[in-house]
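Here we show just some of the chains, and they stay where they sit in the whole.
The chains carry the letters A and B, assigned in the order they are written, with residues numbered from 1 in each.
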Amino acid sequence: MARVVAILTDFGYRDFYVASMKGVILSICPEVTIVDISHDVPKWDIRSAAYLLFCSYRYFPEGTIFVVVVDPGVGTERNIIAVKTRKYVFIGPDNGVLALAVNSDGIEEIYIVENTELFLKDISYTFHGRDIFAPVAAYLACGVNMEKLGRKSGKIKEVFMSKPYVSSNGILGEIIYIDDFGNAATNIDKSALRAIGIDYGDRIEVYVGDRYYILPFAKSFGYVREGEPLMLINSCGVAEIAVNRGKASEILELNLGAKIRLKKYSQVE
Amino acid sequence: MARVVAILTDFGYRDFYVASMKGVILSICPEVTIVDISHDVPKWDIRSAAYLLFCSYRYFPEGTIFVVVVDPGVGTERNIIAVKTRKYVFIGPDNGVLALAVNSDGIEEIYIVENTELFLKDISYTFHGRDIFAPVAAYLACGVNMEKLGRKSGKIKEVFMSKPYVSSNGILGEIIYIDDFGNAATNIDKSALRAIGIDYGDRIEVYVGDRYYILPFAKSFGYVREGEPLMLINSCGVAEIAVNRGKASEILELNLGAKIRLKKYSQVE
């Protein structure tokens, strides 16, 4: 059966990089189905890539091989790893970019990718996506056993992503991703909101930097009027600040990495 | 035989949204061929999406399933519909986005998509593209009968797109799409131009806002010199204002939705 290879990079869509990887994959394993996750990860932004992988991987067919090339350390000392999880295989630099996804699905085996027989013959110093990641993924897709990749390893590098801090004063968290609509995703999930008694229909006080907003907590964009802000649980399961048919990141001046504090709004007489 | 599923959204290329839809589709129907129409429809712009679908659908193989997710009303009351036309199937929100294409190909049956057995088990409030549209398309691609989708319906919502108004004073129309080259497509087709006696080689007076241009009506860009404007019939069959190797929208200040009036230019002694 043809396996799926899903690719996530910060290479952008203009250049020959992604196409070269696909050419290599199809040369080795012609029957594979290649899917692009995204190639517009903010350059060198390991955390955004980790978030995008985490939000998408579980929707792919069992056995999918994920190839992640957000690799600011390319050409220097850093391991390339392949991680077998409960349902998938992930290949990437060991810089934390795989951490959220593989921990979520459940790590079974970790290999250091070092068997040069599975690489292209000429390896550049700057494009391991094409010369190492792509051929390795293709060989796995066509049936090469993971044990052929190299040594087993015990653990992977974790990506920084602060957990929210919940206290009687509310929840302290941060903005971990801003999407193409300008929606600002936080590291605060629904259970954290419930822990401080917030439910749909409530209003939420949100402090970002020196600004302060009172946002309705609603199920979807259309529950508020056009141009109005709200908080919702996004399709990746985390609290998100949005504007109905508007760019929250611009309108409310929300930046990647900004700390936010939120609590239930109670009108006092 | 593997069917084609073609996807048109305003999700952009940065995020995990399109990839999640593809993962869902391939999980349900692995042998399908997925084609992106575009994911850079201007956000929430139903009319641009309707135009892009209309211009491209007829070039796809018979039986192609089109999935259109330009859906500003997601999570609120609006029907999701599936439309069987003469040669294709279209799935989208009933907000007019399918109208131009399905009317052009000929509507045979309309279904309200409401059979939750064909949806993902957990349905988010904000991402029906992944949770409803994608699995429904995949089931259809793999042979599920359209009658399984839900109730039959009698009509779809139409998208606003004014017809041009032809009089002795010329043609009144508007700019309905601006493409990546800066070409400005209008809602005026070749037969309307012929109705007022315009043919290739003529010059056309064009009034846009308080500006006024005399444009040659030519077959293609290269018929005028580099940097010069012209009017032509574009590859979707409508009159378009363009500049040879230039961005007409910037050079001539043309905006989406602008009204234009045009007539045949006759030099008077």
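The rule is simple: contacts are C-beta pairs under 8 Å (C-beta built on N, C-alpha and C of every residue); 3 or more make two chains touch, one makes a residue touch a chain.
What you are looking at is a predicted structure, and each value in this text was computed from that prediction instead of being measured.
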{"item": "Assembly size in copies, with 2 chains present", "value": "3"}
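Convention: only the chains that are shown with their structure count from here on.
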{"item": "Gap in Å, rounded to a whole number, between the CA centres of chain B and chain A", "value": "31"}
{"item": "Of chain B, residues touching chain A in the complex", "value": "11-17, 19-24, 26-27, 30, 34, 43-44, 72-76, 124-127, 130-131"}
{"item": "Chain A to chain B touching residues, read off their complex", "value": "1-2, 4, 6, 13, 33, 35-41, 52-53, 55-57, 59-62, 64, 179-181, 219-223, 232-236, 245"}
